[in-house]
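== subunit A ==
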Amino acid sequence: MMQKIFSIIFLSMFFLFCRNTEGKTISVGKNKSVQSIQKALAIAKNGDTVLVYAGLYKEGNIFIKKSIVLKGINFPVLDGENKYEIISISANDVTVDGFKVQHAGRSEIKDLAGIMIYDSYNVTIINNILDDTNFGIYSQHSRKCTIKNNSITAYGKNEVQSGNGINCWRSDSLLIIGNTIKGHRDGIYFEFVTNSLIWRNISTENVRYGLHFMFSQDNNYITNLFKDNGSGVAVMYSHGVKMFNNFFEDNWGDAAYGILLKDISDSYIEGNHFLRNTVGIHMEGSSRIVLQRNEFINNGWAIKIQASCDNNVITKNNFLGNTFDIGTNGSLVLNTFNGNYWDKYEGYDLDKNKIGDVPYHPVSLYSMIIDNNPSALMLFRSFIVSLIDKSEKIIPTVTPENLKDDYPLMLPLSL
Partner candidate 1 sequence: MKKIIKYVIVDLLRNKIVLFYTLLSLIISFSIFNLESNTSKGLLSLLNIVLIIVPLVCMIFSTIYIYNSAEFIELLVSQPLRRRTIWISLFIGLSVSLSLAFLIGIGLPIIIYQPNSTGFMMLLMGFLLSIIFVSIAMLASASTRDKAKGIGFAILLWLYFSLIFDAIVLFILFQFQDYPLEKPMIIFSFLNPIDLSRIQILLKMDIAALMGYTGAVFKDFFGTTTGIVVTTIVLSLWILIPVWISAKKFGKRDL
Partner candidate 2 sequence: MIVAKNVSKKFGKFYALNDVSVTCHKGECIALIGPNASGKTTFIKCILGMVVPDSGVINFNNNSIARSWLYRNQIGYMPQIGRYPENMTIAQVFNMMKDIRKPIGTHDDELVNSFELDKIMQKRMRTLSGGTTQKVSASLAFLFNSDVLILDEPTAGLDPVSSEILKEKIIREKNKGKLILITSHVLSELDDLVTEVIYMQEGKLNFQKSLLMLKQETGEQKLAKAIAKVMITSNQ
């Protein structure tokens, strides 16, 4: 996997380098021959490089229709004066590198972005700073594009009026790497995106979701941090999702999730860390997901799994300090929960094989009661609740008897 990623990066760099040597270089700046970017674009030919020196450029919409490299020196500022889409790209093999893009316009009819990629192939957006752009970087109908090391900040107050940090629509084979996204509606938004890699991004303090995708098959999410987002991460109607080693932290609030999985199937969620979320993972209509080697620490619910989920395997995870380990809404259980470590497990291990000798029932009666009857919150952590929970653990009556870990670990896994 990794090798593949690196080879893609390497190859793309290689091609860029090759092309640069072919074309000529046009410099743009106050003291240069060309003083506006628009003019430079007009005279540039495919394969040319446009070097833009530091300064403030208010040139409305900069539309790149040729395969060029647009490179900023010391972060020239492109200002959209809250009216324009700032950079639009509709050409293959374009690179935009090293700009500060700010104050994009906002429109009711059309999504205006800081940097927009239309129907293009092999576009690279790298090392830019986007500030107060409605949508940050927007890719539609594009393939093999790289969005890397950008810092994208917005100041969204509500869902309706703000755009997404990185918004991808009907695209394929994207590389989204090392971006820092903050304060948008959704940090990263995918719809109909396939075969893409989302790696080492930091998405925080977004109004709605840190990551949000729908109908996006076979994408890989590796080592990203999703923190302090309004509702966490929501992923829906997709299959072949691989999520490895991501961090889902502090998504705390009414209806906030580490991840909301809705109609996700044939996917792998491994080695992730869920810290201090209201619900670590909320699963609905999801099947054949392997959830393993994840860590659930100090969440309200570690996992809420609806009865509509089947054939999911939850194994080798650590459950530590969660208020409730597992929540569910039905008695039918079609998922397995074996071989996890549960800090609430009170069984024993007589044969010393580090596996508890009695099964663990991770669903507490009280969590089922408040699911049906939220007013029972009044009794949260009361004496009677701990009594009925204790007795329920010994002889399950209401909680699903089959939802159990037959091989609970005695010691936490080192993850």
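We adopt the following convention: a residue touches a chain if its C-beta (ideal position, glycine included) is under 8 Å from a C-beta of that chain, and two chains touch if they have at least 3 such contacts; residues count from 1.
How were these picked? Simply put, all candidates are chains of the complex that A comes from, given by their letters.
Keep in mind that what you see is a predicted model, and the values were worked out from it rather than measured.
Enquirer: If you apply the contact cut-off given up top, which option from 1 or 2 ends up touching subunit A in the complex?
Expert: Of the listed options 1 or 2, subunit A touches just 1.
Enquirer: Quick check: in the complex, which residue numbers of subunit A touch candidate 1?
Expert: By the definition above, subunit A touches candidate 1 via 252-256, 278, 298, 300-301, 321, 323, 369-370, 372-387.
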